[in-house]
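All remarks here apply to the structure that follows.
The complex appears here without one of its protein chains, the remainder shown in place.
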Amino acid sequence: MIHMQNLNVGLIGGGFMGKAHSLAYAAMPMFFWPAPALPVRKVIAEANPELAAEAARRFGFENSTSDWRTIIDDPDIHVVDIATPNHLHAEIAIAAAEAGKHIICEKPLARTGEESKAMYDAVKDKDIVHMVAFNYRRTPAVALAKKYIEEGAIGQILNFRGTYLQDWSADPNSPLSWRFQKSIAGSGALGDIATHVIDMARYLVGEFSAVNAVLSTWIPERPVQTAGADALGTVRGGEGPRGKVDVDDEVMTMIRFANGAVGSVEATRNAHGRNNYITFEIHGTEGSIVFNYERRDELQVCFASDQADRRGFRTVYTGPAHPYGEGLWPIPALGIGYGETKIIEAHDFFKAISEGGSVNPNFADGYQVALIDDAIIESAAKETWVEVPQVTD
Amino acid sequence: MIHMQNLNVGLIGGGFMGKAHSLAYAAMPMFFWPAPALPVRKVIAEANPELAAEAARRFGFENSTSDWRTIIDDPDIHVVDIATPNHLHAEIAIAAAEAGKHIICEKPLARTGEESKAMYDAVKDKDIVHMVAFNYRRTPAVALAKKYIEEGAIGQILNFRGTYLQDWSADPNSPLSWRFQKSIAGSGALGDIATHVIDMARYLVGEFSAVNAVLSTWIPERPVQTAGADALGTVRGGEGPRGKVDVDDEVMTMIRFANGAVGSVEATRNAHGRNNYITFEIHGTEGSIVFNYERRDELQVCFASDQADRRGFRTVYTGPAHPYGEGLWPIPALGIGYGETKIIEAHDFFKAISEGGSVNPNFADGYQVALIDDAIIESAAKETWVEVPQVTD
Amino acid sequence: MIHMQNLNVGLIGGGFMGKAHSLAYAAMPMFFWPAPALPVRKVIAEANPELAAEAARRFGFENSTSDWRTIIDDPDIHVVDIATPNHLHAEIAIAAAEAGKHIICEKPLARTGEESKAMYDAVKDKDIVHMVAFNYRRTPAVALAKKYIEEGAIGQILNFRGTYLQDWSADPNSPLSWRFQKSIAGSGALGDIATHVIDMARYLVGEFSAVNAVLSTWIPERPVQTAGADALGTVRGGEGPRGKVDVDDEVMTMIRFANGAVGSVEATRNAHGRNNYITFEIHGTEGSIVFNYERRDELQVCFASDQADRRGFRTVYTGPAHPYGEGLWPIPALGIGYGETKIIEAHDFFKAISEGGSVNPNFADGYQVALIDDAIIESAAKETWVEVPQVTD
Partner (left out) sequence: MIHMQNLNVGLIGGGFMGKAHSLAYAAMPMFFWPAPALPVRKVIAEANPELAAEAARRFGFENSTSDWRTIIDDPDIHVVDIATPNHLHAEIAIAAAEAGKHIICEKPLARTGEESKAMYDAVKDKDIVHMVAFNYRRTPAVALAKKYIEEGAIGQILNFRGTYLQDWSADPNSPLSWRFQKSIAGSGALGDIATHVIDMARYLVGEFSAVNAVLSTWIPERPVQTAGADALGTVRGGEGPRGKVDVDDEVMTMIRFANGAVGSVEATRNAHGRNNYITFEIHGTEGSIVFNYERRDELQVCFASDQADRRGFRTVYTGPAHPYGEGLWPIPALGIGYGETKIIEAHDFFKAISEGGSVNPNFADGYQVALIDDAIIESAAKETWVEVPQVTD
């Protein structure tokens, strides 16, 4: 019989992300077989004990707890999964690191560069695998873009243009959830969604050397939440008193990359008609690549070397011939969903644990993204270019 | 604590479909909560005992067996899931029905109308839930099309044009898997893929009264398979002896619907560049609907009543505001994958069991589709219109 | 100085088509230089003398007439351009042929095969150039499809699926213009729009051997027109008495091609949201081609021989590297409009005159399309396959 290690997971947070991660743990071996390891859904933590018990039943965990510290203290737990709002990431992760657990933490790594540094410092010299869950770079089409770039298929990169456009909070009556509160979220569209595109830009192009940004808050007040929350942590349609939004609704930044490329990122939650519109367009000396997550089975690529009368963007549907394809579905366009990005993420995380290596994006990456975020905030405040410090070992 | 019934599943077949169904059982309560029932992955059957044991471990089943009859005979099993090649459907389903199990059977229901009738006869008077797994009608965008039609949003339907285009067997060197053998598959592109579109046509437009078809076999011989199989049941790239293909590669049919609408379906596995290109376009007296599964998060709809200078197809991304949306992902375009169609299917199947009702498409539907298939085959042979008999109770 | 012959044109009909042809004559030398000949807009005919005079001024003709026979009788006229409703084509064309004029005639060639035969008989042994204005095959992207096919880039053609979907008469209150009257138009969507797709199918795939069709009339009565007409020959929004529509609103046909390929054509004027949706998809043994006139700058092509992980439809924007590109605009996507299809048509027509050759599609082609139309009508009436007779010579 094939040997595969059981690895016990303690998941902290039973919301939308808890669901996505639970799915990944259940499904990963179904997709990738032999699996690098077998995740065991051991304990799930939620502040309310009844909700915790319900989450365990729903998401297939053996036990539940209302105190995340019991997970940290449990010697049977190998992996701590942090799927809480942002302000709790640092405390949990540092405790988990000190307890020698492998850690996967939802993005952004923390509210600020400073918090992120503390987290990185806590893990960097320990023999643990740490990962920050920028899952979209694991969309097979994005991994294919990376492969093309590494193969030199589009030559030297000249520029990168990325967007993350949503509209779920474009309504001024959508509530003041934690995502609009700096004390919990750290920042707004910047940390919540722009970071995914920044992660992709670093992954595909390279390090940022400087940024030049504008932050906008289009809806300065929103209805205060009273009770309950939907999957995004919001209660819709509030009519009561309004509270101040102290984060950005939109970020726009220009980028200078260390390798000489230039670029821009735009992220907003006020783009009516855009839902999860994560896109990038990359121009190189030998070709171009275009991606749109809303049509995530596809990658578009143009090769300058194609015969003149047969040249144009190729729409490649990812499948078995492409990254992660052997583990996914047997033909292209059968359908990559959000779950698959998390399943692949789990695969690579457990593979690193199993093989004793590391995985990307890790806490160093998460910290680097936080430094970029800090530079963006500073740039927007000072209305000038700001150099981005680089994480070093 | 919320009461939810545990229902024990015996799954027969550990290939691509076994994987998809296992995913659905694990994930269904994660998505739809409270779940109508809690599926328990009890036993999985595969002919080879070692492969069966491996499948159990991979897909999260408690036990395995190399004899599917042990599942039928097991009084603890509530649900039999048939995910085998087509020629085994009838025997298994009839045995399961006689044992009083609820049954979900992969599509097409069987190889012929006659076999399908025997299956339908076996279930129709029993107190069991039966379902045939035409999962694509459960794509949220397709369910949304159904909702629009039922609301009268496009008026009376005039015509329907559907396609299912693939290219995975367009290479003459792709092997003679069971899908190219009439004795196992019953038919070719007709039963394998056209049936999905026929199911959608019935679901969205209504019953077929007559068909007029052309069947084509473009690659008359393929390399005989020797060992192993990929997820579609094929071994690629054979070099050895070739065997005869006795099923169709392509089907094209015109349709007369009972309600006066007309239409056509085209399905082929020789369409280079098309992967899982399931599409339909429906024209009604008050609007039109267009769907393409390769971009399955979207439905296009045009309302004739829109103001003249603002009229055009709307591209609606399905999400919480649309069918099944509350159970899926919190915003549109986060990503519906193939798995979600199976998760929804499982939800509706278990809901029918839990509530003591029935579900569509059931064996009557599967039998009706088989009668349409038979009529298509007869039509193609006789080169004439053929009336479609109607399943009656 | 470059020698180019002046050729005097007499244009009969000052409606939408008169406009398009006048544009072509004025613009052709601007685009294609040196021009094969210089068209001189000499005389335009309209039944009403005042409208004729106004049309001359508007469309840049030197003279006008209210009697088309004066054009036939004028020895200075080299080219007769027939842009009238269909019922006048035959009489005018036969007279023009007898007078030895070169002839370009709007499509369809005539109302029936019989009329078309008379026209073809009138020209076939004369030393004149004759052309039927199926302009859409001259869209550069369609000409590029032809080039690919001739180069063998997609191998042997297996099937063809074409559509022509419109909605301008989907409103039951749109008037009973001549296009809905058999005595003038000959047929409905069949002759008016399906013929364009049939022309493309013959151009790209080859001759039809048999058809099997369904014709539908969705709106059996329309308001009678009283006065005036818009550019399509209609007066919109009638409120008065209704008259009977005796032509088809929609045609759907299956096709057997002489070379073994199969196919289908669907044309309707009741497809809300479709405007000038002329599409085809062609599958060959080595690749596929997809075209949509609503995005006419583009042709999509997939080559089976592309490297597995870089395979997918290429979206080729036509420009200088493609057919007719040197004469059009200096870069792709600058914008091919309807006018360009007519400018290219004029170019090829005058080139044939100048060089003493012939041009396609000519009256033999127009007659062949009419025979296909007749077979479609017969097939729909008899509900059976009908063989298509072939034009000989």
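Note that the chains are named A, B and C in the order they appear, and that numbering of residues resets to 1 at the start of each chain.
The working rule: a residue touches a chain if its C-beta (ideal position, glycine included) is under 8 Å from a C-beta of that chain, and two chains touch if they have at least 3 such contacts.
None of these values were measured; they are calculated from a predicted model.
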**Study point:** Displayed partners of the chain not shown (whole complex)
**Key:** A, B, C
Study note, to complete from the structure: Out of C:Q166, C:T195, C:N270 or C:S288, the sole contact with the unshown chain comes from C:Q166
Review point. Which listed residue (A:P85, A:G284, A:G327 or A:P361) would be found touching the missing chain in the intact complex?
Key: A:G284
Practice item. Kindly state which of the options A:H21, A:R161 or A:H196 is in contact with the chain not pictured. Key: A:R161
Revision key, fill the gap. Only one of A:A56, A:A93, A:M252 or A:L299 touches the unshown chain, namely A:M252
Study note, to complete from the structure: Across the whole complex, the chain not displayed is touched by subunit C residues 1-2, 16, 19, 22-23, 26-27, 29-31, 33, 35, 53-54, 57-60, 166, 168, 230-232, 275-277, 293-298, 317, 319, 329-341
Practice item. Using the touch rule from the top, list residues of subunit A that touch the missing partner. Key: 154, 158-159, 161, 163, 165, 167, 170-171, 212, 214, 216, 218, 250, 252, 254, 256, 262-264, 266, 268, 270-274, 281, 283-288, 290, 300, 302-304, 311-313, 383-385
Revision key, fill the gap. Residues of subunit B touching the missing chain are 144, 147, 153, 298, 301, 303, 306, 308-317, 321-322
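Throughout what follows, only the chains that are shown with their structure count from here on.
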Practice item. Specify, for the interface formed by the sequence copies subunit A and subunit C, whether it is same or different in terms of residue numbers shared by both sides, with half as the dividing line. Key: same
**Study point:** Label of the chain whose CA centroid is most distant from the centroid of subunit A
**Key:** C
Check your understanding: Whose Cα centre is nearest the centre of all Cα atoms in view?
Key -> B
Check your understanding: Roughly how many whole angstrom separate the Cα centroids of subunit A and subunit B?
Key -> 34
Review point. Using the average of all C-alpha atoms in each chain as its centre, how far is it in Å between subunit B and subunit C?
Key: 42
Study note, to complete from the structure: subunit A and subunit C have mean C-alpha positions lying a whole-number Å distance apart equal to 53
Practice item. For subunit C, jot down the residues that touch at least 2 other chains. Key: 303, 311-313
